[in-house]
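For this view, one protein chain was removed and the others were kept in their places.
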Amino acid sequence: MRWDAPGTVELAREQGLSEEEYGRILDSIGRTPNLTELGIFAALWSEHCSYKSSRVHLRKLPTSGRRVVQGPGENAGVVDLGGGWVTVFKMESHNHPSFIEPYQGAATGVGGILRDIFTMGARPIMLLDSLRFGSLDAPRMPHLVDGVVRGIGDYGNCVGVPTVGGEVDFHPSYNGNVLVNVMCVGVARADGLFFGRASGPGNSVVYLGSKTGRDGIHGATMASDVFDESASEKRPTVQVGDPFTEKLLIECCLELMGKGLVVGIQDMGAAGLTSSAFEMAARAGCGLTLDLSLVPARERGMTPYELMLSESQERMLLVAAPPDVPGVLEVCHRWGLDAVEVGSVTAEPEVVATFEGREAFRLPVAPLVDDAPRYERPWVRPAPAAAVTLPPLHNRDWGADLRALLASPAFADTRPVWQQYDQSVGASTVVGPGADAALLLLPGTSIGVAATTDCNALACGLDPFNGAAQAVAEAVRNLACVGAEPVGVTDCLNFGSPENPKVMGQFVAALEGMAEACRAFEVPVVSGNVSFYNETSGSAILPTPTVGMVGVVPEVRHRPRGTWREGEALYLLGAAEGELGGSRFLQLVLGLEAGPVPAVDYAAESRAAAVVRGLVRQGLAAAKDLSDGGLAVAAAEMSGGTVGAELALPEGVAPARALFGEWRGGFLVAVEPENEQALVRACEGSPVNRLGAVGGSRLKIALGGNVLLDEPVEELEGLRENGLKWLSES
Amino acid sequence: MQVEVRVKLKQQVLDPQGEAIRRVLAGLGYSEVEQVRVGKLMLLEVAGGDREAVRARVEEACREVLANTVIEEFEVRLQ
Amino acid sequence: MQVEVRVKLKQQVLDPQGEAIRRVLAGLGYSEVEQVRVGKLMLLEVAGGDREAVRARVEEACREVLANTVIEEFEVRLQ
Partner (left out) sequence: MKAGRRRPRVAVVIFPGSNCDRDTLAAVEATGGEAVPVWHQSRDLAGCGSVILPGGFSYGDYLRAGAMAAHSPVMAAVRRHAEAGRPVLGICNGFQMLLEIGLLPGAMLMNRTLRFICRDVHLRVERDDVPLLTYLRRGQVLRLPIAHKEGNWFAPPEVVREVESEGTVVLRYCTPGGGLDDGANPNGALNAIAGLVNSAGNVLGLMPHPERRVRGIVGGEDGTPLIRGLVEAA
């Protein structure tokens, strides 16, 4: 099939467009598109690029606030940090590529999200990776875990951006569809931001970075192949990451921007040159001309179709004023990067491309970008899980229950994962992985930038609304543990097929829950990503709306810590009992994925988080939020496996709910005896209980004189250490 | 039996390593080196006398673990 | 001209990668594979017609940068 063959409805279908969509194309351009034009429509109208199923609902998220500099719509969101600094951040998924080829899929996921950040003029300062795998005994699963972790590590390590946080969780619903969500946080001067806008007719368009190959064509549309079998065999669907070139691109682009040589810039992500060209034109209300013969190609004989739709990695499209072009090329060449002027900006809002001296396509910008189809997919609101009848929960061996929890992969020490990541390059990591949230110094200042990713997918499966709201609340709590106040959210909404009304219902409910929580905590959503079609043979993953939250500490004076010290007093902030519905105790000890997930008590959560934030900032307390596994697990983690403690639970509580109950928005806090009064005073008006003191080598928890559990902390830690140990061996 | 397994990236897959090496060689004056592709060489000592059986087993091992057939191709050579 | 450069760890240098592959193979039932050594294969496209001149140049490149002769040995094969 030639690149300029006239389009037909069959060809449209092969590219992943519906018959109606093809009709819309004919209407909007008033003629039959050629194959290349059809490919461009298919890419920009794909779910991935157009958000056609999610857009109507995404509007429900709060996106403005006093700190918001740039909300959704650009390559990443931007929030003010004070002192003339802004932070630029976003999270993105690379689920499908990682399932096909875990190492390269994860690596190129890191590369893509980094480009979204530095294309805005920000220097990336940290990465976080939120990972979901299936059961470790499912086919290929250890290989997938290993490959994903190596891929993330090798890419981030090479470019020199520390990976300082994330999550690892396991559930059989991911057996055929793992999740790889990567978040990047960057920083810039408020007056040093750049946008993906091709403005100023007459300006030059420069292609920068790796050459274009035949890789990843159709990555965005994921449609069946338009070419014959043999051609498709030659065309790799998997892209290989080149972190060395990415590092050069980062330095080169930041230098170009610093020198004032850039008018607009955008990376070539999904749908490659197509999305960067059309989106940059759309944002500026302008058009572009491109000479595709000038695009640096890795192989001979590449057609306009291939050049426009290739998803080769490590490429950028840049707009510069013509007198600056020689300067731009000089900087690029000094960094050893290919850079070629390939076109110019025009006033007419259309993209016109030539190839070997003749017109390859001519398409108006608006129908492709702004007027892409939007669907109100049918959906049914999920009924939240009902209460379950539990077996009698008294006289259990609570110590054995705690050990069972800690021995499960869900609670495994993730050190074997993140020790493969450079956590300290940048020399700014105050709190790295293994804590509740990461905290880094903004380079050259004492301003702290904190970040965390959170999502309890089990809870979201039982109640998408409350589960998603709880994910936001957990992120707020995690930030509080390092003294940070939340300033913005990015998300990565991982769901099954939007064409399934049940899945679409989960999506809508989760989105509404997230929206409610973000409004209540006054944390706007400034960027994000939707990943649909996470399912294999009709069975979808657990709804997994991952929350990435960024916080600020105006001045970092103390290093927050998540472990307690000999001699400290222990306090429980928040309710003395939690709920067992949707808890890890039910899932892992009783084998029940059931029960209601309570709504978030925003007022109480906000108060408790403010108290903890203040104490941690002043260096008065070590804090850990109560989340997965409840108080008992938090205590085991705070011991660090070295120093024990004796805790007495408040009279009258039910042991299971006190030890393992979740969803109570509380914290376990350790303070030196001389700071106890300050703590109690700070808690004015919120529930607080003194539980005991740190000391010895055992974790002992009693209730009304009855010892519920009494375990050596070193053994508890040992259980956690075993879960992922295999990942650190050769 | 000595068996040589050669694993190479498929022709159209990007080889960043090879390209970086080519650039350095060019910088050192070896500009006659026009392309570099990097692969893996595995030298196996395999017990067993039947050449075709050994070949079949090693090829199976290649498909199973030694090569990543999504992006790589392999070749087995018996000495 | 196609030139193949083979870089291997010297015999007396421990090859943990090869050993790890051997163990994985044994775990999968390929216990007949008794030893694995891993090397690098570099396939060069070199301009020039004089075989011996090309060989001499590529060997020079090996000594200069492509191999580290403290731990590695190399071999150049012209196609």
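Order of writing sets the chain letters: A, B and C. Residues in each chain are counted from 1.
Here is the rule we use: a contact is a pair of C-beta atoms (placed from the backbone, for glycine too) under 8 Å apart; a residue touches a chain by one contact, two chains touch by 3 or more.
These figures come from a predicted structure and were not determined experimentally.
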Absent-chain contact - pick from A:Arg2, A:His143, A:Arg374 or A:Arg559: A:Arg559
Options A:Thr8, A:Thr289 or A:Gln419, residue touching the unrepresented chain: A:Gln419
Among A:Arg197, A:Lys247, A:Arg584 or A:Lys700, residue touching the chain not depicted: A:Lys247
Residues of chain B in contact with the chain not shown: 16-17, 20-21, 24, 27-28, 38
For chain C, residues in touch with the removed chain: 9, 12-14, 16-17, 20, 64-66, 68, 70-71
Touch list for chain A against the chain that is not drawn: 150, 153-154, 157-160, 242-245, 247-248, 335-336, 418-430, 441, 443-444, 446, 556, 559, 728-730
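In this text, only the chains that are shown with their structure count from here on.
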Between chain B and chain A, distance of the C-alpha-averaged centres to the nearest whole Å: 36
Contacts with two or more other chains, residues of chain C listed in rising order: none
Sequence positions of chain A contacting 2 or more other chains: none
Chain B to chain C touching residues, read off their complex: 6-8, 18, 21, 24-25, 28, 30, 32-48, 54, 57-58, 61, 64-66
List of chain A residues in touch with chain B within their complex: 100-101, 103-104, 210, 213-215, 234-236, 238-242, 244-245, 298-299, 312-313, 336
Contacting residues of chain B [partner chain A, same complex]: 9-16, 20, 23, 68, 70-71
